[in-house]
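Worksheet for the structure shown next.
Certain chains of the assembly are absent from this excerpt, and the rest are unmoved.
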Amino acid sequence: DFAKIDNHRALRRGIPEVIYCQGKTTSQVVEIARHMAKNGSNVIGTRADLKTFHDVQMIAPDAKYYEDARIFAIIREKVPQNTGTIAVVTAGTSDIPVAEEAAVTAELFGNPVERLYDVGVAGIHRLLMNVNALQSATVIVVVAGMEGALASVVGGLVDKPVVAVPTSVGYGANFGGLSALLAMLNSCAGGISVVNIDNGFGAAYVAHQINRLANKEE
Amino acid sequence: DFAKIDNHRALRRGIPEVIYCQGKTTSQVVEIARHMAKNGSNVIGTRADLKTFHDVQMIAPDAKYYEDARIFAIIREKVPQNTGTIAVVTAGTSDIPVAEEAAVTAELFGNPVERLYDVGVAGIHRLLMNVNALQSATVIVVVAGMEGALASVVGGLVDKPVVAVPTSVGYGANFGGLSALLAMLNSCAGGISVVNIDNGFGAAYVAHQINRLANKEE
Amino acid sequence: DFAKIDNHRALRRGIPEVIYCQGKTTSQVVEIARHMAKNGSNVIGTRADLKTFHDVQMIAPDAKYYEDARIFAIIREKVPQNTGTIAVVTAGTSDIPVAEEAAVTAELFGNPVERLYDVGVAGIHRLLMNVNALQSATVIVVVAGMEGALASVVGGLVDKPVVAVPTSVGYGANFGGLSALLAMLNSCAGGISVVNIDNGFGAAYVAHQINRLANKEE
């Protein structure tokens, strides 16, 4: 009983239970997953390596693994689907793992996802070519490391909520993601809020909660 | 022509034009306000001191001043109203100026606002007594300085988006709001995103955009 | 003679001698342990890996190892027992190793310990269900990473001293435990004092000294 599992949360929230695997032993993860699944919850695990997935498969052969996102999922009950789209946008190629954590989480929580990768501001035409896709989304998740400027530019092009995810991509004076974090917190564009460095999951969670509000009939 | 004013923004966004007064001279503020109002926009000024308001009144005698919030407003056109409520919650009494910046902005942008002040976690019963008010809001803005713990507790009590505003309230190892900022970014509760330290305006902006999505008929 | 061992300390303090194993070679640890034990002291080693324990067993076959806590102990003399209880509380599952360092140390120093794990503030009901256990302790050790909010909430629920241990659990803007450390130092609840990041041992030491004072007949 090293983890107190709250089975009402799934009802209360309408989303799968989530296990944050980093910092837990594999057997702790398996144990929590077994317990949750036994109670009928859908279960996903984030920051899960391949070995954890394989051990989870032992107790749940129908589990799936999303390698880029480092997520495993045991989905047995239908997840209610939202109508609006969540756009997930990255500045560069190296931001993709964090973006996939966001995109896969959003999908598993019942949201249509539109991916727009490698459209960073150093070549602004790449972003401008995709303005329509951005503007037709309900929420936009912007994933960027280094100077994190993409969030501000996107924020100026849409009038929908933007959830910004700074990444630790970069080196030197990026100080592990601090540069992008500070840039996003100080954005001169309105409508931007920020989650932790590399926290794709958290951004998807926020985006899902917003997207659910936007359902026209619920 | 020290400021390029974009009159399409009001249409695109459906909200008043906003002047951030800090770092501008009073005559710059008045000049920008005059220009915007002449083009028919509603105008609000944040971080405006009394002197700035008085000078604005010269050119707009119908301007109003919200002292706690440090906001002036010239509202001449009806602002479209959202149906859901934005709750603005503070941990302590000293966080109220930032909360008022958020609450007044949200109201001027067309949102019903529910204020819940001084319900910090050191006396958790104060928060628990108000769970209903929290849960019936569409979006919750949590304003807290010092350890910023209120955001996490609120995040665990509701299944709506929480926009967290760290404040610079405190001293010593609060390092100008860093303690609350880091706490909120690292919240173990889902559904929380964060804006800049003391940025009540930014939180209201995000909350407004979310609340607008939640309108059942638009 | 790389370490000056003070055998009067055990008398002066009434607790086992402690070796902090990190940053010492295994043979230094064994040498110090041998010397202390020869003089009749109880000896414990913190931050000890399995290999160190095995080498200590060579010279003290009765040594015990507490794996989660990473502590070994050579207890040959009865340790005086305190009457009050020390509660050790964690926010999450990942904080358990630090909590165990605290709990095992407290037990080895002669204190009854009550463990309450994974009761973080994101699900406040988990904590509220355990208020009685908290309130019947003499001292409470709160172990939490990420936003460290648990210390403030616990501090508001009890009128006993709370010793807060920030952990390095988390990632990104937790900056190795800084987020929880700052949060705990800035707690708006009274009665909270703080030890170093991940310093379960130090918290137990403080809690033991307080608990000893609370003995009604000494």
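Per-chain numbering from 1; labels A, B and C assigned in written order.
As a working rule, a residue touches a chain if its C-beta (ideal position, glycine included) is under 8 Å from a C-beta of that chain, and two chains touch if they have at least 3 such contacts.
Nothing here was measured: the structure is a model prediction, and the numbers come from that model.
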3 chains shown - copies of the sequence in the complete complex: 8
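Just so it is clear, only the chains that are shown with their structure count from here on.
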Per Cα centroids, the chain farthest from chain C: B
When chain A is superposed on chain C by its C-alpha atoms, the rotation angle in degrees, nearest 5: 90
Residue-number overlap at the chain A/chain B interface, same or different (half cut): same
Geometric centre distance via CA averages, chain C-chain B, whole Å: 43
Intercentroid distance (Cα basis), chain C paired with chain A, Å: 36
Centre-to-centre distance between chain B and chain A (centres being mean Cα positions), rounded to whole Å: 26
Junction residues of chain A - those touching two or more other chains: 181, 196-197
Of all residues in chain A, those that touch chain B in their complex: 12-14, 18, 84, 138, 159-161, 163, 181, 185-186, 190-197, 202-203, 205-206, 209-210, 213-214, 216
In the complex with chain C, residue positions of chain A that touch it: 2-4, 6, 9, 22-24, 28, 166, 168, 176-178, 181, 196-199
Complex contacts: residues of chain C adjacent to chain B: 91-92, 120-124, 128, 145-149, 151-153, 155-157, 170, 172-175, 178-180, 182-190
